[in-house]
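Structure below; questions to follow.
We show some of the complex, not the whole, and keep each chain where it was.
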Amino acid sequence: MTARIGVVTFPGSLDDRDARRAVQLAGAEPVALWHRDKDLRQVDAVVLPGGFSYGDYLRAGAIARFSPVMETVIAGARDGLPVLGICNGFQVLCESHLLPGALTRNDHLHFVCRDQRLRIENATTAWTSSYRPDQEIVIPLKNGEGGYVADERTLDMLEAEGRVVARYLELNPNGSRRDIAGVTNEAGNVVGLMPHPEHAVESLTGPGLDGLGFFTSVLKRLVNA
Amino acid sequence: MARVVVDVMLKPEILDPQGQAVQRALPRLGFSGITDVRQGKRFELEVEGPVDAAALARIREMAETFLANTVIEDFDVRVQS
Amino acid sequence: MTTDAGTASERVSTTIDTVKRAVDTPGLAQPWAELGLKRDEYDRIREILGRRPTGAELAMYSVMWSEHCSYKSSKVHLRQFGEKAPPSDALLVGIGENAGVVDVGQGYAVTFKVESHNHPSYVEPYQGAATGVGGIVRDILAMGARPVAVMDPLRFGAADHPDTRRVLPGVVAGVGGYGNCLGLPNIGGEVVFDPCYQGNPLVNALCVGVMRHEDIHLAKASGVGNKVILYGARTGGDGIGGVSVLASETFADPSAAGTRPAKRPAVQVGDPFQEKLLIECTLEVFREKLVVGIQDLGGAGLSCATSELASAGSGGMRVELDSVPLRDATLSPEEILMSESQERMCAVVEPDKVERFLEICEKWDVLATVIGEVTDGDRLEIHWRGEQIVDVPPRTVAHEGPVYQRPYARPVWQDALQADDPAKLSRPGTPEELREAVLSLVASPNQASKSWITSQYDRYVLGNTVLAQPEDSGMIRVDEETNLGVALATDGNGRYAKLDPYTGAQLALAEAYRNVAASGATPLAVTNCLNFGSPEDPAAMWQFAEACRGLADACLALGTPVTGGNVSFYNQTGEVAIHPTPVVGVLGVIDDVTRRTPMGFTGEGDLLFLLGDTREELGGSAWSEVAHGHLGGLPPAVDLDRERLLAEVLVAGSRDGMLDAAHDLSDGGLVQALVESCLRGGLGARIVLPEGTDPFVALFSESTGRAVVAVPRSEELRFTDMCRARGLPATRIGVVDGDSLDVQGQFSIGLGELREASESTIPALLG
């Protein structure tokens, strides 16, 4: 049976179709989830896609966190449901306190879209096990509020516990503390990532295929489970 | 060292999508009784030396020409006690 | 506005200027002049109605008969685009609708259009540019299409002028802020600096959308009893712009003084999130076939939407203005009719489908209200507080506005300008001087890398972007199974057009056409945004007339019909007009996007060919500007047969896998193109200029109909045979090799040095 991976659409989600395409290309069945439905339709994992949920006017992800679907996602995540938050999804996960820290306005104050080199620092999470430890990948990055911040203690803890999933290489594109591009929760089932792996799943439309690993990782995990 | 606060708000007749987004979300979060929300900017300036009339006039000019876009925004300058 | 005396209660009732009152008070003085109408226009309105117009009617006629909405000065010239249109099987919907629609095969249709938002962007750069994007996206949506990409041709004052520092970052943030938030990839555009745009930047925005043939929707209200639904944002007092700001003062209701905002702002604030919901909601009502006719609300707001829908339909329309949801309860009916509040649409829906329509709106949190219905008469009737305030034949508002034959005359200075030949300018002679000239060209603001700007735009969203800036054209995959795609490029060179507007418009078309072909797509159709000075100035009007004539002639010659566009007049600072700036967008189709030709050199050892002929043509050139600040002489000659041939070769070369890279030659000539392709691909080139040529002319001339291509060695024979057979000159000029641009016998510049020159200029000015 193919794994079913849910992709949530909030009003203002933009990369939901792309995330579903990536899920499909990875060999799983994408399931569209609607922000107003608490029902997760028995999916095996959830992707919170990029975009500007509810316009992101207050703070990115601040309003989406209170949507009905998030109630179930938050509960599921605490029970081990694999959840990947990409960009706006990462912001929603931080606002929901499923992940520590917060994402703030880029230090240069501009939206930035570029092909970004990263190092995968934790290849054991639900979403990164297809990568080699310390593997370098290039995937698109596009955000206006992507600066990862947390207090020093939290940052130290994340590093000590190996919970920094990916770090920016060559250039820190948004002023993230300690070049952090993505983090995971203690259990490793919830991952937040600022860059967009779903835009690097076809050589025709992205910088390469380096993003596919996030989606194949979770498949592997679900099959082995 | 004194602190001067400059508040910049969209003029009342200008659409405020940010405030509206907050207002629309409130009932869903269980907050009622708020009939309107406007969202603006608050600047806190640390000023060297005394904040006399001349200093305030300069800050007001700064607010007018730089911190606010008076085509769509109003501003308010005051010394924080 | 009333001068009647009376008791307070009487005054309240008489402030509604009803049709009945208009009949009873024929002599009432009306503010037609303040509303921008001419005496004879006002008289014509009275003649049409057989009485004086009501305040609301006057408001509607004045905005709809404005230059912006009625095209009264440009109409007689724009006609040529239809009259000289080349026969084309591809055109499904032509000029006159919100946007033209082109058949791209496999049952798909594509709609695209470019519009200006120049003046608002000078006043409030962020919001001006943002709402410019919002407006053109709604136009595309109103045709029934899903918007799939945007582009932004921009013009600013001198790069080092302080005001450019204010305007440019705001405009760029606005284009990005709106487009990124809508989830539309930005796939291209232009950034040009010239002092002539100092007080009048040009912010043009293009949107392209895709639909199935059967999904095409038109702006018309038919079917008696069908409901008119206004949906999207509430109507506010903002955006009662330009002429109408005055209007709102004029219509101020004295009894309400003090309770209403003192002044209606001319600036509109955009809400891209609302527009994103509007898009998804609209596409869903299209999918369920709930819509008979649809119109976006742009300039002139409800006045435009209701009169255009009614005018194009078969019956009349009745509207209850009290039903319009307001953001500001103090708005007068005139203001409601004129408000340009953003993010609104108007749909005509059969009665039994209204409920489902409203349900879908609710799903997307979009406010929707039935405001009227289609009637069996031929009048547009609008009611307010139970009284009739509008009763007009809608065609006279929307489609039968005034038409002017503005006087035009070739300016007296044109001859002197053209006589000021760049031949007299001193040229780099030694290899060292050539090298310096190349570096200063590459580093000049107009030629430098624009990535500081374009990296603020999302080019990946939707996952179908095959090519985006800085490629010659933006390319979007239309079908994920078959790999059908479209390509788009926009171009316009105000310097060329100033030297000769007829040729300048043709050059704009030729360049966009060449750009589309360079990426492997076959050019199909054209849109344009004609940015000019005042139509009341005979010199600017002559430039406009010449540009229209040139563009129409060239479209006929290239077989690419104009499908729509936009005219922006009054672009001037004080008395000084901008360079005439026709911006032309070309749409092309490509059967298999995997065959696209990128511009970067990536194949070490590939052979470089220069296609086309090089003459000494430096009038209006980038070199003359950068080296001498000079503008004079004649622009390069246009040869449209040659452009056609070149395009055929580029498309065939791409389809048959003969090309690793292609890049068209335009501003800055051969050397600029080589630098760009080297930097894009990360490989250098060794160039041997053909014997007997003047190296300066070979490198810097801007002769048209040229491109440089990189051909894998295995394809050399096949490619040169093809060029020979078709009669296109192809000169072998070197190979892709190493990490420098090496012009043998002249100079060599490392890619690092070139990259530094190209990439540091804009950040240094704006960063």
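Letters A, B and C name the chains as they come in the text, with residue numbers starting at 1 for each one.
As a working rule, a residue touches a chain if its C-beta (ideal position, glycine included) is under 8 Å from a C-beta of that chain, and two chains touch if they have at least 3 such contacts.
These figures come from a predicted structure and were not determined experimentally.
Just one chain of each kind is rendered; the file's full complex, by chain label, has copy numbers A x1, B x2, C x1.
Keep this in mind: only the chains that are shown with their structure count from here on.
Subunit A and subunit C have Cα centroids separated by 36 Å. Each of the following residues of subunit A touches two or more other chains: 54-55, 57. In subunit B, the residues that touch at least two other chains are 17, 21. For subunit C in complex with subunit B, the residues that touch the partner chain are 123-124, 127, 233, 236-238, 261, 263-265, 267-271, 273-274, 327-328, 341-342, 365.
Those residues of subunit A whose C-beta lies close enough to touch subunit B in the complex are 54-55, 57-58, 63, 66. Subunit A contributes residues 11-12, 14-15, 17-18, 21, 50-52, 54-57, 110-114, 140, 142, 144, 196, 198-199, 202, 204-206 to its touches with subunit C in the complex.
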